[in-house]
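Only a single protein chain was left out; the remaining protein chains are all shown in position.
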């Protein structure tokens, strides 16, 4: 996977976020504070500006730039969480100009570990973890089975979407939605929704 | 004029005020602070309670009780003004149990002087003065001409009503309405309206 | 109407109970509705009393304490207190050097305080001086009318005259200082929304979703004009320019700039307004030596603000900076 393609992933994620901004915010208004779309859009726009101003020369530079920019521009829970995801992804990716499929999966694993280290989310807590974790499992399983990156990412995208949908009946135990206790049930988690977009774009771009 | 009749005047004024409470307040809401009816009703109810609890034994006692009670229970501009009117009226009436027609007119003159001394209103300022002053003139003129108290008071009531109506086109120069300058024009003055009631009740009672 | 109250008629009495419970330095004469310094009368000090309709909190009760008022008379909501209250307050705070009555210029307040002073003279022989504040430039000034309303400058008069009294100055001197503050200060206010008088249950006036009232009074009296809602920058100009023109304030003047909230407007907006006021004053070459930002003279839950500018000299500055210990203004102690 070339640096160019990886950068394309980030850029197209930003565009998807922009397109789904209102939807994400609406989801957040039901069980949070009505800003997830605004937060992510502000952050990803800043990321675009950053990598346009200083085109990154390595995988590590690209994802560190994305991570740092999210951390310093979002402010909500999603800033440190997505920021950490990309920072760890970049560090695991390393000072290289391309990533093998396995290396990509390792970087993903490292990013997700970062999210968990920061947010302490577990499966079923109704967070972005519930989309990211099944996606990573599907990716790793596909690569293990030798289906190739494109197929494995497709499976990951399907798993992320299923994970996102599975947040609907969950009772939130992390983030603002947890204040609602029972009343959080029946609503789709906004962070899981944006996370599913990230994987969906990966499947469409990293081929 | 017996003390009983004079007391009847006060009592019936209180009842008229209660009946016109909302109307007076509505007039005040157009060019003041929407409380003239509330103020006068609170005050006159207190007066009723006062003279019921301690039946006054003289003209002075009756009108001083009314005046003091208005002063200590109203709080708006109308409290000190009506209060002073009755206090001065009572002092001029004196420690007696009845008033001649001339004595009544003198007491009225003394009350009105008190209103002017306190409020510095002049004719045409759009205040209670514009109903009280023509009423007093009509009363004095009638008595001068020897028409008798009942007729003179009838003339006074007509003059008060005319004076009240004449406040409509006036530009207010005293009280809250003066803040409105030109916008006070076209509205009937609430204080002139309650004052016209006082004279109207006098004409109906003091016969 | 949505308010944190019990019966509308009990609001004032219960707020007085709350004030008394919350502030051990204050006492309340409940029958007379007088809030007073617990250490009243302060011997050898001119007593300062003020008062007015309730609904303008912290004015006046929140300004009772060392270095400011000795007592405040609370009327019904938006209704002047009555003379017997002023009499009671005057007697409570007289420490032998006379008592200053600080009165906002509304006919009801002026007449009731006047009778209160007469009663005090007749009953107790306390020497009373009266200062009437009338700083609201929204109202045309005239000898032949009720004149201008007393608004924001009242807070500054109470603070500065209070400091002068604390220094032991004579009644005539304290009154002179109070008059000087009133003459050196001007105000103008605006409303975004109307307040709601508890007993009325409905907003006093109606403003459209895109309308504001420029020149509003603190009882919801109509202002100079109704206008379209506009930016803080333009609202700042509509308030500050007429104030500057009126005194007039001149380049080189040093002022106290007071941005006041009307009760329903949060602090963050007042700071945005203060920024505009500072910008406009700088443009006129007027320096800000002191500032006050907050809701100090309110109109129930009205949203909006007022601006008061006070021209300072060394004397006023020194008295402003003197220690004060009241629920709403406190420093130096």
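Every chain is named by a letter (A, B and C) in the order it is written, and numbering of its residues begins at 1.
Following the convention adopted for this analysis, a contact is a pair of C-beta atoms (placed from the backbone, for glycine too) under 8 Å apart; a residue touches a chain by one contact, two chains touch by 3 or more.
None of the values given here were measured: they were computed from a predicted structure.
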Visible chains that the absent chain touches, using the contact criterion stated earlier: A, C
Residues in subunit C touching the chain absent from view: 2-6, 11, 14-19, 21-23, 54-55, 57-58, 62, 192-193, 209, 212, 229, 231-233, 235, 263-275, 278, 288, 291, 293, 295, 298, 300-301, 303-305, 325, 327, 330-333
Absent-chain interface as seen on subunit A, which is shown: 33-35, 38-39, 71-81, 83-84, 118-119, 172-176, 178-181, 183
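Note that only the chains that are shown with their structure count from here on.
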Contact graph of the chains (line, ring, star, complete, other): other
Centre distance in Å when subunit B and subunit C are each reduced to the mean of their C-alpha atoms: 32
Between subunit C and subunit A, distance of the C-alpha-averaged centres to the nearest whole Å: 56
Residue list for subunit C, restricted to those that touch at least two other chains: none
Sites on subunit B at which at least two other chains make contact: none
